[in-house]
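The structure appears below as C-alpha cells.
The complex is shown incomplete by one protein chain, all other protein chains being positioned as in the whole.
Letters A, B and C mark the chains as written, and numbering starts fresh at 1 in each.
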Amino acid sequence: MSLEVGVLGYRFMGKAHANAMARLPMFFPDAPEIERSVLIGRDEDALSDAADQLGFDRTATDWEDVVDDVDVFYNLGPNFVHAEPSIAALEAGTPVFCEKPLAPTLEAAEEMAEAAQNAGSDVPAGCAFNYRFVPAIQYAKGLLEAGELGEIHHVRGQYLQDWLIDPEAPWSWRNDEEMAGSGSLGDLGAHTIDLIRFLVGDDDLAGDIDRLSGHLQTFVDERPVPGADGGALDSAGGDSTETKPVTVDDAYSAQLEFENGAMGVLEASRFANGHKNDHSIEIHGSKGSLKFSLERLNELEVLREDSRGYETILVTDEDDPYVEHWWPPGHVIGWEHTFVHENYEFLSAVENGDEFNPSFEDGLAVQRVLSAIGDSDERGEWVTLE
Amino acid sequence: MSLEVGVLGYRFMGKAHANAMARLPMFFPDAPEIERSVLIGRDEDALSDAADQLGFDRTATDWEDVVDDVDVFYNLGPNFVHAEPSIAALEAGTPVFCEKPLAPTLEAAEEMAEAAQNAGSDVPAGCAFNYRFVPAIQYAKGLLEAGELGEIHHVRGQYLQDWLIDPEAPWSWRNDEEMAGSGSLGDLGAHTIDLIRFLVGDDDLAGDIDRLSGHLQTFVDERPVPGADGGALDSAGGDSTETKPVTVDDAYSAQLEFENGAMGVLEASRFANGHKNDHSIEIHGSKGSLKFSLERLNELEVLREDSRGYETILVTDEDDPYVEHWWPPGHVIGWEHTFVHENYEFLSAVENGDEFNPSFEDGLAVQRVLSAIGDSDERGEWVTLE
Amino acid sequence: MSLEVGVLGYRFMGKAHANAMARLPMFFPDAPEIERSVLIGRDEDALSDAADQLGFDRTATDWEDVVDDVDVFYNLGPNFVHAEPSIAALEAGTPVFCEKPLAPTLEAAEEMAEAAQNAGSDVPAGCAFNYRFVPAIQYAKGLLEAGELGEIHHVRGQYLQDWLIDPEAPWSWRNDEEMAGSGSLGDLGAHTIDLIRFLVGDDDLAGDIDRLSGHLQTFVDERPVPGADGGALDSAGGDSTETKPVTVDDAYSAQLEFENGAMGVLEASRFANGHKNDHSIEIHGSKGSLKFSLERLNELEVLREDSRGYETILVTDEDDPYVEHWWPPGHVIGWEHTFVHENYEFLSAVENGDEFNPSFEDGLAVQRVLSAIGDSDERGEWVTLE
Partner (left out) sequence: MSLEVGVLGYRFMGKAHANAMARLPMFFPDAPEIERSVLIGRDEDALSDAADQLGFDRTATDWEDVVDDVDVFYNLGPNFVHAEPSIAALEAGTPVFCEKPLAPTLEAAEEMAEAAQNAGSDVPAGCAFNYRFVPAIQYAKGLLEAGELGEIHHVRGQYLQDWLIDPEAPWSWRNDEEMAGSGSLGDLGAHTIDLIRFLVGDDDLAGDIDRLSGHLQTFVDERPVPGADGGALDSAGGDSTETKPVTVDDAYSAQLEFENGAMGVLEASRFANGHKNDHSIEIHGSKGSLKFSLERLNELEVLREDSRGYETILVTDEDDPYVEHWWPPGHVIGWEHTFVHENYEFLSAVENGDEFNPSFEDGLAVQRVLSAIGDSDERGEWVTLE
C-alpha cells in the first residue's frame, strides 16, 4: 500500500523533493511506494500548474485539510509557515519532513521539537538538511567516526553566494526578519552548522559547541519591492520606486569553541562576488585533515595520517555511500541527488516507524546556535550555549 | 498522442536513457509525451526485472517484432547489434537513436548511414554522443562559433579510465574485436572525436581532419572468463582458469592534422591509473583557449582575448544552455543530465520530423576517423582521410 | 661609497636577508652599493661560521658597539630583542630594518615608533613585512587602488602551519609569552594583518579596522625542553623529561569590522595539519574578488567585473611588479625573492633619505590589532580600536 504524501510548497524546494520522490522507484527499488497525493499552496493557478508538472494527484489551498489526511506531510514553505502546520501534523500523528532552518525563531523551533517528541519515536519528524546526504560527506563522516583525523583542532565552514550584491536586487521574504527569522545566517549558516554537528559533534571528536562569538552585517538596508507585474517599478508609474527595509543579515561570521577545545570559524554571505553556491567545510585534526566544497560535490580532499598532502578523492566508487544506486565510477552526480538520498532515508523511516536524523531535535540544536550567534552579535560578547 | 518507444538494451545505457525519458515531463514540459512501451533483451528474467524497474509497459525478446511497431527505436545494445536492428527500423520508417560508436566496423556504419539517408530527413537517426549536451560544451561551442578563440592551432582530447589495469579483470565483449570493433578507441575515442568535430569542425574553425597517425596498444593479451556463477573460477573447479584473448586495444593515441593546419593529439586508455571517467578537451586558438573535464562537468576554463589566464566558469547560470530547466546558479548537475538533454532534443526532432544532430552521418564520420586510426597503426604511416 | 650594514641575527632571517643583499648587484643594478659589514650574535662559534657563510666582514657580540657605527642596522633577532637595539640605532641616526612583529608588547612597539618619529623622516625605520613585496600582492594592490573590486564587503586571511601538532615538538622561545609576546598571533597573524591593511586599508576601500573580536587557543600546554645536546632528553639521564609551559597561543581567530562596514575573518594556526606555510588572502568587493596563496605565490586569482569566474593569473609577465629584474614570463620565482624586493626598496630609501613603508608606524598599527585581539579574547567581548 502506497504512502500518501502531502506537500506544502511548490517552488524551488517543491520541485527538488518532487523530483526526488519521482526517482526513487528506478534507483532505490526497496524504497516504500508513495503517492504524490496533494500539493498545497495559496495561488490556485500556479498551484495547479505546479501539481501537473510535479506529478501530484490533487491540490489544496488549506493545509489544515491535509495534515491529518495524508500519511506523510512535507513542509517546504517559507520559514514563517514551518511551525504551525508541522505541529498540527505531528499532533495528528503524521510524520513530517520540514525544510531548514526549522523555524524563524528559537521559540518556534522549541515548540516544534516538543511536538515531535510528543508524537513519539515512531512518527519521524525530519529536518531536511540535505547536505548530510552527499556521498562525500558521508564518506567524511566515516573517516571521522573511525578516528582517522585524530583529535580535532580546527573546523571551518563557509557558505558563499552573491545574488544580493546588486542593491537593486528585489526585496523578498528572505530579507524580512519576521518571515525569515534571519538572512544568510538561517538560510545558509543553518546548513553549515548542521554539517559541523553531524561531522564532529560526537563526544569523542569535537563535541558540542560550548560558546561562540557572532557577527551579523547588512550591507544594503532597503531594496525595491517588485511591482505587481514582477518588475521593480514604481506602482504609481512615477520616478520613485517603492522600497522595503532589509531587516536581516546579508552576511554573518562566527567564532566557535567546542567542548574539546577545538576552534571553529564560520561564515556565510550573499555578497561573496563570484561564488554561486559555494559551501565548504574544512577540518584539521591531529592525524589528518579534510576539505569539501559543494560546487565540486563529487570530490573530497583528505590528508591521511601517512600522507604528505591532500588526496583528491572522487567519491563515485561502487562502495561509496549511495553510489551503487547510480552510475559506474567517475560518472558524477549532482546537487539534486542529495534530495533523493534524504527522501529515501526519510520515507524508509516513515514506513518502518523508525527515527530519522536529522530530526526536529537536530533542527532545534542548530536553531540554538543560530540564536546564540544573533544574541552574541547584539551583546558584543561571547555567548555560552547551555 | 504519446510516442511509443521501444528500447533494445537494459543495462547501463538502458538505465541512463530510461531515466532521461522519465524526467522529461517534470523538467522539459514541452517535450513530446512518450510511453516507455517495450524493453527488448534476451534473458527473459533479467529483462522482466529491468522493465519493472525502468518503467516499461512490456518486454520483447526479438527486436524484429518491435522495430516497425513502435514510434521510436532506441538501440542501446553492444556494438555488434547496432547495425541490423537499426537498419530494419529505419527501413520501416521508425526513427532510431543508437548508442555510440555507430558500429563495430566502417562497413556497418556506412550501411547504417545509408539506411538513414534512405529513410528521409523526417525520420531522425541519431547517434547518442551525449557529451555534446553538457551545458559547458554547448557554451564552449557558442564561444567557438562566435570566433572568440580566433584561428585554431591546437586541439587535445583525452579519455582516461583505469578499470582494466588489473590483469585479472574479467574478459567481456568489450575486449573482443568481433563484438566491439575496437577497445578504448571505439568506446572512448569515439566520444572525443565527435566532440572535436562538433567544436572545431566548422570550415571557419579547424575544419575536417585531413590526415592522422594512430597508435594502438594492448597491455594484457588474455583475460579470465567469468564463470557461470559470475566469478573467474575454473569451470571444472581445478587450478587453471579459462581465459580468452583480448583482441582490441587497451589504449590508443593519435596525431591529427586539420584542414586549416591545426594540430591535434588524442588519447584514451583503460590503464590510466587514478582516472575513472576523465574525458578532457583542450583547444588553443590565436585569441583564446579553453579546457573541459568531464569529472568537473559543470565547469569550463576559458582564456579570453583580453585576459591573462584561464577563467574558471561554473556553467550553471540561468541563461546557460539547458540550465533554466534545472536549478538556480551553483546547484550543479551530473553526468546523467546529458542524457536528459539529448533525449529532449532527439524526441523533439522525432515529434517534429526534424533532423537530429549528431546524426548517423556524424556517427559515420567518427567511424571513418576510428577506422583510419586503426589503419594507420597497422601500416605504421600517416593516413589521409578522403 | 658603500653602505655598511650591521645585522643582528644569523639564523633563518639572517640568511634570508643576507641572501637578498647578495643578489642585489646582479638583479637590481641600481640598488645602492652595500657592504655586509658586521654580523651580531652571542654564540661566537656559530656566529663566526655564519659570518663566513653569509659573507660578512666581521662579527660582534654586542650590538651596542655596532648600532651607531654602521650606516644601516638590521634587527633580525627574536621578538624580545627588537626594541632596545632598534631604538638605540635610531637615536644614533642609523636607519633600522626590523623583523616582524615589531615588538612583543604594544608598549615596546609604541616606544619604537616614537624613536622612529624622533629620528626624522630621512632615517627610514622599516618593519620587514616581506609579503607586501610578492609581485602578485603588488599587482592585487594595483587592482584595488584602481577601484576594480568596487566597494569592499569581505576580507579573509589565513596563515596555516602544522609544525607544532606533535605534543613532543620541543619548546622554544616562540612558545614563551615573555620572549615572543604571542604565538601564532604575532608570528603569523602579524603578516596577515599587515597585508590586509596594505591591500584594503585605504579610506576609499575598507579603511581601518574599527572593532574586532578575538579568540586564542593553546592546544598543548607544555613541551619538552631540548637537552644541551639538542635532544629532548632528561638532562640527568633519567626517565623523566623536563618540560616548560607554553604561554602563548597555538592558534588564533578574529572577526573584524572595518570603517566602511566590511567584515573580516582572520585565522592562523600551528596545528593546521597538512599546511606548511599556507598564507592566503581573499577579498570580495561589489565589482570583483581576488584570492592569493603563498604556497603558489606566482599566481593570483582575480574575478573581474565583466567575468563569470576567477581568472588564474601567473604574475610573471615583464611588466608585472619587479618581474623585469628576473626571468622571462612563466619562469617562476620563490619565497626568498620577496626579501630581495624589500631589501632593494629599503636600502634605496636609506640611500635617498626617503621614507620606507611598511614603517615602524605600520608595525605599530599591526601591533595595536594584535593587542586588541588578545584583549578581546581575555575579556570575551568586542574591542574597539581607537
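In this section, a residue touches a chain if its C-beta (ideal position, glycine included) is under 8 Å from a C-beta of that chain, and two chains touch if they have at least 3 such contacts.
The shown structure was predicted, so the numbers you read here are calculated from the model rather than taken from an experiment.
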{"item": "Omitted-chain contact residue, chosen from B:123, B:180 or B:272", "value": "B:272"}
{"item": "Residue, one of B:118, B:286 or B:352, that touches the chain absent here", "value": "B:286"}
{"item": "Among C:25, C:93 or C:120, residue touching the chain not depicted", "value": "C:25"}
{"item": "Contact with the hidden chain (one of B:87, B:251, B:281 or B:323)", "value": "B:251"}
{"item": "Those residues of chain B which, in the complete complex, touch the missing chain", "value": "153-154, 156, 162, 165, 213, 215, 217, 219, 251, 253-255, 257, 261, 263, 265, 267, 269, 271-275, 284-289, 303, 309-310, 380-382"}
{"item": "Residue ranges of chain C at the interface with the undisplayed chain", "value": "12, 15-16, 18-19, 22-23, 25-27, 29, 53-55, 161, 163, 275-278, 294-298, 314, 316-317, 326-337"}
{"item": "Hidden partner interface residues of chain A, rising order", "value": "307-314, 317"}
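By our rule, only the chains that are shown with their structure count from here on.
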{"item": "Interchain centroid distance [CA atoms averaged], chain A/chain C, Å", "value": "41"}
{"item": "Centre-to-centre distance between chain C and chain B (centres being mean Cα positions), rounded to whole Å", "value": "55"}
{"item": "Junction residues of chain B, two or more chains touched", "value": "314, 317"}
